[in-house]
Every structure is written in C-alpha cells, then in structure tokens.
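Have a look at the structure that comes next, please.
Here the complex is missing one protein chain, while the rest keep their positions.
We just call them A, B and C in the order they show up, numbering each chain from 1.
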Amino acid sequence: MLLRHTTPKEIDRKALTINPAKTCQPVGAMYAALGLHGCLPHSHGSQGCCSYHRSALTRHFKEPVMAATSSFTEGSSVFGGTANLVQAINTIFTVYEPDVIAAHTTCLSETIGDDMTAIIGKAKDDGMIPEGKHVIFCNTPSYVGTHVTGYANQVSSFVKSFSTATPKKKNVVNLVAGWMEPSDMAEIKRLAKALEARTIMFPDLTGVLDAPMDGKFHMYPQGGTTVEDMKATGDSKFTIGLGPYSTEDACITLENKCKVKFEMVDIPIGLKATDRFIMSLSRHANVPVPDDVTLERGRLVDLVADSAKLLYGRRVALWGDPDTLIPLCEFLVSLDMRPVYAVTGTPGKLFEARMKEILKNVPEAKFKSGERADMFQMHQWIKQEGVDLLIGNTYGKYIARDEDTPFVRFGFPITDRSGHNYMPKTGYQGAANLVVQIIGALLDHEDRTCPEEKIEFQM
Amino acid sequence: MLLRHTTPKEIDRKALTINPAKTCQPVGAMYAALGLHGCLPHSHGSQGCCSYHRSALTRHFKEPVMAATSSFTEGSSVFGGTANLVQAINTIFTVYEPDVIAAHTTCLSETIGDDMTAIIGKAKDDGMIPEGKHVIFCNTPSYVGTHVTGYANQVSSFVKSFSTATPKKKNVVNLVAGWMEPSDMAEIKRLAKALEARTIMFPDLTGVLDAPMDGKFHMYPQGGTTVEDMKATGDSKFTIGLGPYSTEDACITLENKCKVKFEMVDIPIGLKATDRFIMSLSRHANVPVPDDVTLERGRLVDLVADSAKLLYGRRVALWGDPDTLIPLCEFLVSLDMRPVYAVTGTPGKLFEARMKEILKNVPEAKFKSGERADMFQMHQWIKQEGVDLLIGNTYGKYIARDEDTPFVRFGFPITDRSGHNYMPKTGYQGAANLVVQIIGALLDHEDRTCPEEKIEFQM
Amino acid sequence: MKNKKDLSKFRETVIEKYPNKVAKKRAKGIVNNDPENIPEIQANIRTIPGIITQRGCTYAGCKGVVLGPTRDIVNITHGPIGCGFYSWLTRRNQTTTTSDAEENFITYCFSTDMQDSNIVFGGEEKLKQAVREAVELFNPKAIGIFSTCPVGLIGDDVHKVAEQMMEEYDNKINIFGFSCEGYKGVSQSAGHHIANNQLYKHLIGNDDTVKGSTKYRINMLGEYNIGGDAFEIERIFEKCGIELVATFSGNSTISSFEQAHTADLSLVMCHRSINYVAEMLETSFGIPWIKVNLIGADSTAKALRKIAAYFEDEELIAKVEEVIAEEMKDVEAAREAVLPKTTGKTSMLFVGGSRAHHYQDLFEELGIRTVAAGYEFGHRDDYEGRRVLPSIKIDADSRNIEEITVKRDEKRYKERMTKEKLEEIQKQVDLEYNDYKGLMPQMEKGALVIDDLSHHEMDKLIEMYKPDIFCAGIKEKYVVQKMGVPLKQLHNYDSGGPYAGFKGAINFYNDISMMVSTSIWKEVKAPWEKEEMVQAVYAY
Partner (left out) sequence: MKNKKDLSKFRETVIEKYPNKVAKKRAKGIVNNDPENIPEIQANIRTIPGIITQRGCTYAGCKGVVLGPTRDIVNITHGPIGCGFYSWLTRRNQTTTTSDAEENFITYCFSTDMQDSNIVFGGEEKLKQAVREAVELFNPKAIGIFSTCPVGLIGDDVHKVAEQMMEEYDNKINIFGFSCEGYKGVSQSAGHHIANNQLYKHLIGNDDTVKGSTKYRINMLGEYNIGGDAFEIERIFEKCGIELVATFSGNSTISSFEQAHTADLSLVMCHRSINYVAEMLETSFGIPWIKVNLIGADSTAKALRKIAAYFEDEELIAKVEEVIAEEMKDVEAAREAVLPKTTGKTSMLFVGGSRAHHYQDLFEELGIRTVAAGYEFGHRDDYEGRRVLPSIKIDADSRNIEEITVKRDEKRYKERMTKEKLEEIQKQVDLEYNDYKGLMPQMEKGALVIDDLSHHEMDKLIEMYKPDIFCAGIKEKYVVQKMGVPLKQLHNYDSGGPYAGFKGAINFYNDISMMVSTSIWKEVKAPWEKEEMVQAVYAY
C-alpha cells in the first residue's frame, strides 16, 4: 500500500493538514497572469516560490511557464523588498521586454508588509517602467485562501489596472474565465462564436498554455487577452463571470469601476451548467441559440441516455476547486451518479450551500471545504465505505492504486497524463468527453476484474 | 483464459478462418447508404442478413440503423427474388417514404443470379417508384471481398446513379470519404472549411449516425449527402478519394462518367497522412493553408514531442481495415512505435506494398491481408512474442485480458465503448486524441502493474 | 387509471399507412386481447418484403440461439464470412469452466469463409479441409457445421461431409451438420426446429452414464444462459437438491446432451425454441415435460413447487418450501424498495418467442402493466396455447423444414409416471404437463397483441400510447429511446442479468426501477426550446 498509514479511523484534527486539496495563492496569480497577452508574471518573494509555481504549472501543462522573481535574501526580508522589486522591474523590461509585468506578493513580502503601490510608484519615478508598458500587482498572501483566491485576485487586478469606461457602451459581453484549462476556455469561446455573440474573455489561456511546437520559443505566445481588449471590458454592456470563487471579485470590481452589470454562472461543466451559460449569453448578448448548439446538446443527451445504466448509482469521490467541483457534482447527479465524498481546500460558504442543494437526494454524501478538507480526510471516508470512481487531480493516483478504484483525472495539477489542455471538459462536447472518460474508466476496471464469464462484449 | 486454445504453434491453414478481421460486403453497403440523405438501405436477401447488419451497425453506433429486406423464403430462393423486391419497393415507398432506396444484393440473391437492373426496371414499369424518387443498387456478393468492398461498391453506385456532368465545372472539390466514423468525417469537413475550400463530401455519415436525442425519431436524420449534391459531384473540378480500398472505384467511375480528375490519399489519420490531405486539398481547391491549421498541427507535434519517450519502441499489434491500418501504422512509426503485427481480412496487394514501405525500419514486423489474415493468426504471433499495445476493434478485448496488454479501441465494430463516433481520429486533433488514448492506455497499465516504488507521479 | 388508454383504435390507425394487401395481412397479426375468449392471431407467417421487421433468420436461430451456448463444440459456419462473424460473441451466452484445461470454444468464431470460387466450384473440399484444421488446432470432441444461404443453393452436402470426416477420424469425433440456410422458414423459429432435430439425431441418448444424484433428475429446456440466468437457476436447483442433468442449452456441454435421457422430468422454459426436444424426449425415453417459467420470483417459486409435486417427495416438497421462504425475504425487500418508483407504469414487450410472455410476470411483480406484447418468431400456440395446435395450418414455409419422426427407444424407454398419475397430480398442482397456455390468457382484456411487430407499428405504438418502458432488441433500442422511452433489451438484457430465479428478480427490479427513474429523460429539451427566451435589452 502506498498510503498504508491511512485508516478509516478519523480524529478531530484541528491543526494538521495531510495531503492537501489546495495550494497557495501565488500559483493562481501566476496562472491567471499568463492569460494576459505579453505579460510576464513576477513573484515578489523568495525565488523558491517562483520556482515551485513555475514547476507546478509546467508539470501540469507541459509547456514553458515563464515568470520572474524578486529573489529575496535574508537582507531583503529584514529591510523590505523595495530594492529587489525595483531592480527586478528594470531587469525584466530590459531583458525580457514584456508589455506588462504582473507582480504578485507572497507570504514573505506580505508578512514584511511591502507596499506594492509605493514600490511600483518608485519604479515609475525612477524611470524603470518604459513608456506604454505596465506594472500591475495583486496581493496574494499564501496564508489567506488558496490558489483559487490568488487567481481571483490576479483577475481583479486586471480590471483595476486596465478596464476603462468611455461614454459609449458596446454590444459586447465580457466573459470572465474562472480557473479552467486552456481547452475549456477555447470551447467556451467556440460556443460564444457559434452564438455569434461578441465577447471579450479574460483571462484567456488559449494559445498560451497549449501552444504549438513550431521550432521557436515564444516568450509571449500568441494567445492571451490583449491589454487593449482588457481596457475595452469597461465598455462592454454586460459581464458573465464563470465560477464565483475565481471571478466574482473581478465582476464586482468591474461593475463598481465601469458600471458594467454582471451575472455569475458556474463554469459550464456538464449539461445544466452549460445550459445556464448558453441561456445567460443568449440573453445578455441578445442572440438566439443556433440549431448547431441545440444539436450539440442533443448529442450529449443521446450519449448519456445510451450509457445511463453504466452510470446509475455509482459512488464517486471528488476533490478539487469549488468552481469546478460544484458543476461537476451537479453533472454527476444529473447522470444519476452519487457524488458521496467531496473535498476542497478552498474555504467558502457558497460551496457548502450549493453542494447541499445539489446533493439533496444523496443523503449519504459527505463534503467539506477549507482547512483540513484534505485528501487524507476523503481517503478516510473511502476506507469507511468505498467508491466506484475517483475524480480529481494526479494526487489521487495512490488512492486509486491502493483501493483499485477507477480514476478520472480532473483539475489541477495533472502531472502524469497528457491531453487535459487539449480536450475540453466544458460545454456539451466537454461533458461528452467527461462521460466517455468516466465510462471508459469504469469499464476498463470491469473488463479487467470481472469473472471471465462475465466479461461483456457490449455496453 | 478466454482464448485458452490459442497457442504460439502456427499451422499452414488453407481453409479455416478463426476469429475474422473482416465481415461481409452488405454491411458496408448498408453503412455507406446511410450516408445519403433520405435514403433507406435495402438488403435483397434473407431477412437475417438485414437483421445482422442492422444489429452490427447499431451496436457500434448506438443509433437507430434503419434498413429494409426482401425477406427471401425458400420459394424466392428457388424462383428468384423479383417479386420480393418489387413488392418491397412498393411497401417501402408507401410506408417509409424515403427519397432513395439503396438496394444491395447478398450472397443469396447473387448465387441465384437476380438481375437487379431488370427487377428495378420492372418495379418502375409497374409504377412502384414514385416520381422524383430513386431506387439505386449495387452488387455486394458476400463471397467476394469484405465489408470494405461493399462500402466501396455502394459509393460507386452513388456516382453511377447520380453524378451528372453539366457543361460548366464548379470550383468545388469532391471528398469521397472512405470507411470512417461520422466524427472523422466531421473533422475532415471542419478542416476543409478552415481552408475555405468548397467541397462536397460523399458519403457523409455526419448527422446520421451521431444524431442528437431530441425526443423524436427521425427515420431520415438531418445529415447525409443530399441527392442534389451527389448529382453536382459531376461538375466539381476535382475529386480527392480518402482511402483507396473504399473510394478508388468511385473516383474512377466519376472520372470516366464526368471527366472529374482525382487523387487518392490516405484517410487522414496521423500527422503525415493529414499533411498529405491538407496539401492535396490546398492544391486542388487552390486555397492557402490558414495559420489556424498550422497551429493545430503544431499542437499535435508538441503533444507528441512531450510524450515521445513513452511511445518510443513500444510494440503494437493491430487489426482492422486497410484504409485505416495503413495511415495508422504510418502514424505509429512516426511516433517511433513499432507496429510489429498487423492483419486485415480485406484482400489487396496495395496493403502489402504500403506496409512494406511504411515498416521498412521495423524488420521484425509481420503483416498479412486477405483470407485467414485473422485475429487468431495475430494472437498466435503475440503468443510467440508479446506486444505492449493492441489497437483494433472490440474483438481484441479477450486478447487484451488474456495477455494483460493495454488496448486502444479503433475500427469497426466497437461495441463495448462509447465515444468513437463523437471523438475524431482524423486530422491533427484526431491524431492528438489517438496519442492521448495510447498514452493513457500504456500508463494506466503501468500505474497498475509496476512495483509500488516505481509508480510515477509525472510523465 | 391514468394509464388506461383505449387501445382499440390501434389496428385501424396503424394499417392505414400500408398498401392494401399489406394492410390486410398485417391486420390479422394485430388483435385486442380477451383472456376469457382468446381471439385468433396470425403468426409464424412470412414477413412482407420491404416491411422493417425485428426478425432474423434460420441460421441465427440454429447456430446462434440453440447451439451457441454449448461450450465444447467447435461450430463451423460454412459460408461467406458474414454469418459466422455476426454470430460471434453477440448473444451474451455465458459459460463457465472450473479450469483452463476444459474446453470452451464460445469465444471463437470458425468459418470456411467461402470465396467466389467455392460458390462456382463447390465448397465441400474446403469444408473438409477446415474440419481437418479445426481438429489439428483444437482437437474438439464434437464439430457442428452450419449451412448459410448459398450452401443450399450450390448443393454442398454438409451432412455427407460430416459423415466422411467422422470416418476420417475413426468416429472419435462427433461431427454433424445443420441445413439451416437463412432463407428457410419465416424466422429464427425454423432454425430452432432444425437444431432440435440434429441434437436428437446426433447427441441425445448417446451416453447412458448416470451422473450425480439419482433423485429428482431433471432437464431444463429452452434456457440459454443470457446474462448468467443459468447460473442462478443452477444455484437454486442445487440448493433444493434437484439434479440438473442437461440444460438446452445454457452453460451446456455436449456430454450433458448425450445424457439428457437419464433425467426423469423435462422443464420447458422457452416453449417455442425447444418444445420439439421435449416431445422427443418423452416419445423416445418416456420423460414427461412440464411448462415452467423461471422468470419472476413468484413464477420461480411456482416452478419449484411443480417439480416437487411431480416427484411426490415430502422431503423435496419441504426443501423447496424452505428455499422459497428463504429466498423470498430478499426478493420482497428489494421489491418493496422499488415499488414506489414502478407501480402504475406501463410496459410493452416485443421480443423473441417466449420472453415477451415470461417477463410480464416480472413486470407484474413491479406493479407495471403490460399493455402491448408480441413475439418476433412465435407460433399461434405460443399466443393462444397448445390447445390450438390441431387447428394450425401448415403452410409452404413450414413444410420445407425437416420434420423428424421419433419413436420409442426400446432399450432406453422407461415410463417415469403414468398418464393417470400425472393427471391426478395435475388436479392438485397445475403442472402444465405437456401443455403451454400461451401468452394471451395472461394478458389483460383489451391489451394489444401484435405478432412480428413492424417498425411502423412500433413507431405508432409509442406515438399513440407512450409507455414507460419498452422491451425489444438492439435494432429497436435507439429508435425507441430517441422518442424518450427507455428500452430494455430482452434478448440479451443489455449488459444486465441474470434476471431468472430469485436473485435475478432482484436484479430486474433494480434495473427497471433505474430505467424508469433515469434523470436524463427529463433533459431532452433544451431550456431555450422550452420557454420563451427573454432577451435583455440594454441602452448602448
């Protein structure tokens, strides 16, 4: 057993987190920052943070993840990081020539109390910021919230730094993308295009962390929301936030700053969440839903109907981020599966409320968020009563092996498989991908473990 | 062991086929006929043929597969099937109201020697064929060739029956689709659209055997090549045949009938075959390749490069149809995999020649086509020296279990999994799907069977 | 009752669409039932060309259904590749051996893969060579040869070839052929008959060894171990101490057929496919047969009681009651759990030659009314009961199927029980000795009974009466489901089962409860198709 010390016996933990279902703010800020075209993320802290975050993102996306660091030393930790950041800004603009530096803090610089506004102001005063270039920042103390919070903070900083309202609104809907894969964002944009809705998506990782191999290294790949588009978000007539944990703050900020009203929807994972997204976009972009989209939806329904008996009643354990776990659980319930265990390290009451509603017909379900809502907890539940399927990031693979349970990889990070940044999980097609993966995982297990006379030649 | 009687000891079989890698002509004719909009396939033979073919196609596509039969009895077998077919034509047009009846023969009606032209002529004379409706036919004796031959014959009958040359050629390229999934055809059409090439695809199973659930049964789903388009193929400036075994005959027929020149390319499975298709289409439709397509290609290369070490040198056994096996083997070789065994029941020298060329750097490779090139033969080879991966239709699952070998489903029929008619294997995205599936299969096996200390957290 | 729709208008509505002659013919196959006064239904007649039918062919009935489930015979399809291919692993015939040393050829497909030259010059030599290769590679104790359409036409004599090959192997291998060309008869039914005849001629009575217990020795006829039904039935018999000598043919072996005549009672499940064997076993060996249904928990209990009554053994009667009581606890619990979801729903069953009847018992246990049913290849006796047998006219299609006349095997015949005795028992317990009452007496008044349902009729049935669940086969499955009605395959149970016996009933309860409560059916319409879209209006 790889996790041989995990037993069904729970104790009331108050301090120790074991096998977390979350990580820290800055990695989220870094990820979101890469969704702005021409932007170099900058980690204001020890160089270890930057190294860890770049490594984590790289392992997941199998793509270059570029970011700089203030390379704090003990000296800077005592005297503050001003000199480091100012020098970093100069070095970066000179050597790496980004359009934007998106700095985020760390637990180190936050604990010290570095005043980012002041430091960037000083850099500007010192002439370190070339004309037409930008240094933006967000505060991402690692001891508050999680990687999702960091993502949300970065997205809000885009709004704070760029969104501008001119007197004339445009017939454009902003799509604020929660934490998802580039492929997921691409799929949402494809759907928006199918509706002939004019949209601006931010952040937009498409073309950044799913970039082609063309024989060259592009420090700033083709994708990402442009600064120009980001500025224009202030003139859009409406904003749809996809995933409240990662985008609601940005939506509120944009409304306050530029009077763009907004609606929060879930990240469109699964049938119903996609329905709601399509309805919202159709309504707010004032466009009808074309037959092609109805067709896609119908094909998903068809696939599900054809496979319903394989899914019905199957017990699932999940872990990940609330913005994806919520619609994912809803989707599983609509497949008549039973999401019996769910944990997310990201705190927040919304998760509890939504899950309670979604799982109202799954009375045996246990779910938990925030501190110590970790994978050890979930595994203990599994030890108490097993599940038919695991859905979550790569860290589930040891549980999958120990418990010989089918496992569909979903979320962040996925380090031991490829394809997640190529094949969407959003929209109707993404939901179909999910269903196909789930069925494949269940049947592969069945085909391998059932008695020989029970091996099925058909579904 | 499910196939416990299979041993490495080969004998020189001359008569007995065991576990065939092929089936009979009519099922191919039925499949292709469904790719004509408003067409009801008709099996001129015993009702068992029709039942078997409908069942086989239904199990694979998990979609309604409608077709009628002449319901031969012993009497018709003695006296000929004229009365049956004439009555069938009347019944069908009255009850099921298709635009076209596409009749194909069976070994029964072929052995009797029914003259289809004469019978259909009689039906016409008897007023059984309503104005504007069509009865077309092809000869598909089950004792000649295979299901692929039947497909090819049906496609040729479309040309014979409909393609018409008017004095003016149009800037349109015909795409004659070989036997592949609806999703594969959709992907090829998507690529053609991306190139802004004007094309007519035939047959076209898109929208037919991947139809949505909308609460209604549509006897004739939205998809399929229209009769009008089919007629217009005679005015196209060029034809690209995708897969010589299933489309070359139609291309030749069209050239002879309407003077439309053609080029044969492989079904675009894998990098190089897709490159050749894109080049051919670009050249003959006189359109440049847009950056978006280059980007898709680069993303595939990127995925492959990132995964190269997992694929290198892996031994693969394959079975299926030559039009897909050829480009698939080529793709595997370009991934540095070793397709060591390949069988197809479909006879033809082209397979031998192409495989010899493709596998020139895989000297240990064994491949065989035609009679007794069956799965028993391939399994015997595997018993002699094992493989790392199986790629083929559902009939491989017993080998996969007996030999504990990873298995990627590909080809026809796939009865125990879903998704093959949703997720393309053609084009760059299809190739990426394939790579992701192959890697998933290999790593799932590794994750499950490796010593615990060797379980990998990364790729 | 909410679901009490008027079904009497169906026939006239549905036949409207047909050409006159067709309408006339089809009208006779569509009746509104009256259990008190069973109407005549037309059955076992040709399907009209062009009509989209559920039916298959004689080869399918012979090779696929009857011989398919037997594991230790090499079944060679003599013909072009298709027929062998389509009957390979597609029927979920499960089988189990205790070790890999035992033979199991079910996973293999053997074919002579006839080519055009074989059609022109004859295929007998190729067939002989194929047998030789099968022997060299598989060394089986028996080989069956199945004729496909062209074989009969070109005149290949598979029986002669079989004889010659047996001689070549010094009669150490039992080799025999089946003239089951697809064009024979009007449906699979002819294939069953042909298969039955050959079983009788080549296997039954070959081995007088009496294996197992000498008490309560029975045969099970017309059970094909779809989804593991036979395993459950075997479990129940074993638990009751009943010795199952042979099953025709779920989870069967050649030697069990050879010893079938050592049993003392035959139970007939699928009357249509196997009653010939039951009759022959009685004529030749004196083994009485009774009709049973092991589909449904109550039906299973009833069947067990029949057996116990037949053997007139207090010990067995007590044991059977004990087993029933024990098993019914779980069954009742499972039933109670799902009844709230199933009660009041309606079903329609169109499949096979007995399942459309048997499964009504299970639906009844679930509180689900069967409002329409019919067979794919049943005869009038399967609908109306064997009482109509004398009045069935033999038409040309049936006449072409070999009828064999069996006579008493003087050496082996043994009267198990006198007719008088049987009738005496019958008075107390309705054994259905030598009898099958058919589907119609059980169905409610007015319910639709339709033979050889066509696609058009199915379409109309659903359009007019939208049932909660429809039972048919794979060809119908997605057609029906596109209309938003879940379809349970009763040929092969989709991938479910067993459904026989007690545990099978529980499985069925759960599966049906699942199907009628699957959420996706509520999602067929997109929200923008359901409501008037309200567009947001902005000033900009």
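Here are some notes:
What we mean here is this: a residue touches a chain if its C-beta (ideal position, glycine included) is under 8 Å from a C-beta of that chain, and two chains touch if they have at least 3 such contacts.
For clarity, every value in this text was computed on a predicted model and none was experimentally measured.
Taking the full assembly into account, the omitted chain touches A, B. Touching the chain that is not shown, out of A:Lys62, A:His104, A:Lys169 or A:Arg283: A:Lys62 (per the contact rule at the top). Touching the missing chain, out of B:Lys216, B:Arg283 or B:Lys356, is residue B:Arg283. Only one of A:Ala194, A:Met213, A:Ile252 or A:Leu350 touches the chain withheld from this view, namely A:Met213.
On the side of chain A, the interface with the absent chain consists of residues 1-5, 11, 13-20, 22-27, 42, 45-49, 51-56, 58-59, 62-77, 83-85, 87-92, 94-96, 106-108, 110-112, 141-144, 146, 211, 213-218, 345, 371-372, 376, 395, 398, using the contact rule stated above. Contact between chain B and the absent chain runs through residues 168-171, 237-238, 271-272, 275, 278-279, 282-284, 286, 288-289, 294, 297-298, 301-302, 304-306, 308-310, 312-313, 333-336, 451-454, 456-459.
One rule holds in what follows: only the chains that are shown with their structure count from here on.
Chain nearest the geometric middle of the protein is B, using mean C-alpha positions. A separation of 39 Å divides the Cα centre of chain A from that of chain B. For this pair, chain A with chain C, the centres built from the Cα atoms lie 54 Å apart. Computed centre separation for the pair chain B/chain C is 33 angstrom, with centres defined by C-alpha atoms. In chain C, 89-90, 478, 481-482, 524 are the positions where the chain touches two or more neighbouring chains simultaneously. The set of chain A residues that touch two or more partner chains comprises 294, 297-298, 301-302, 305-306, 452, 456-459.
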